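One structure is given below, represented as structure tokens, and several questions about it will come after.
All protein chains but one are shown in place.
The block that comes next holds chain A.
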Amino acid sequence: MAYFFFHTIIGQILLIALESLAVLAPLLLGVAYLTLAERKVMAAMQLRKGPNVNGPFGVLQAFADAIKMLTKETVIPSGANRMLFLFAPFLTFSLAMVAWAVIPTGNGLAIANINVGVLYLLAISSLGVYGMLIAGWASNSKYAFLGGLRSAAQMVSYEVSIGLVIVSVLLAVGSLNLNDIVLAQRHVWFCLPMFPMFIVFFISALAETNRAPFDLPEGESELVAGFFVEYSALAFGLFFLGEYANMFLMSGMVSILFLGGWLPPLGIAPLTWIPGPLWLIAKILFCLFVFIWVRATFPRFRYDQLMRLGWKVFLPFSLAWMVLSAGFLMVTGLLPGGAG
């Protein structure tokens, strides 16, 4: 049996498929319940009850929403570019899924433990903009188009500061492998020595996932629903799932880069008994809670404020931090890799 899985091509493909299933099935279930959690948490923050009709505490609401979405009619606007219109949601959804291939849930526990894991994540997250841009253009609608353009400009802007933050983390790690990045945080999580970068990364993650207060691409009050205004039924559902899966992904990136991934906060007995994947899940859930918290707290940014924050505040700040931390590591001799 072991021989079949590790030494034949079909066995290896099957093994990877099973591994992917083991990651994606909980992820999709988590996405379904994140929508419910968002409504519940926001309701609690606004002194409402939230969904409470379907099942105890409304736990079946997620499935009710899913079934409703699947049974609706798919409307394709006349004048839309049919193929690209249908391609965009699939692209968004599948990109949100494939990024999970490199996320380590334990020491070496990733579907693909590759050397350039961080770059892979950066590449996949930079592709996310295409789903929105293509959707906005293919819909043949001005609101959708404006939403697509906004999201393109926004995501490209905030990727710059995300990249610089990642570089300053990598300086302290000396490797692009996500596994090594987590292991480098054995003694202290990076969110403590690099606290400002942690905040910059988290805010950029909000902008990258088009979440409030940076949800201008889908700003209801201006653009109706932004780039997916023309979508319905399954195509809309795919966008929705993709967006929430992206939130999971960015939370995973925050957890791995700054919150020590699968590592417990202290390497002492009762904390080390809890298995690594559970720690990672707990950290991801914490980040997601903050995502929702921010949404319930802050009003939406104006577009020029958004651009100002990205280019005039985050970019110089993260650049300066990167240069300073490189200098600091060099002077103290802490620079990993031993190139000196």
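Going forward, a residue touches a chain if its C-beta (ideal position, glycine included) is under 8 Å from a C-beta of that chain, and two chains touch if they have at least 3 such contacts; residues count from 1.
Everything below uses one rule, namely that contacts and distances are computed from a predicted model.
Hidden from the displayed complex is a chain whose UniProt protein name, among "Dihydroorotate dehydrogenase B (NAD(+)), electron transfer subunit", "Dihydroorotase", "ABC transporter permease" or "NADH-quinone oxidoreductase subunit J", is "NADH-quinone oxidoreductase subunit J".
When the whole complex is considered, the residue among A:145, A:262, A:301 or A:314 that touches the unshown chain is A:145. The chain that is not drawn here is touched, among residues A:114, A:199, A:296 or A:335, by A:114.
Only one residue in the set A:34, A:99 or A:122 touches the chain that does not appear here, and it is A:122. Note on the undisplayed chain: of the listed residues A:41, A:80, A:97 or A:176, the one touching it is A:176.
Mapped onto chain A, contacts with the missing chain fall at residues 9, 84, 114-116, 119-120, 122-123, 126-127, 129-130, 133-134, 137, 145, 148-149, 152-153, 155-156, 159, 163, 176, 304-305, 337, 339.
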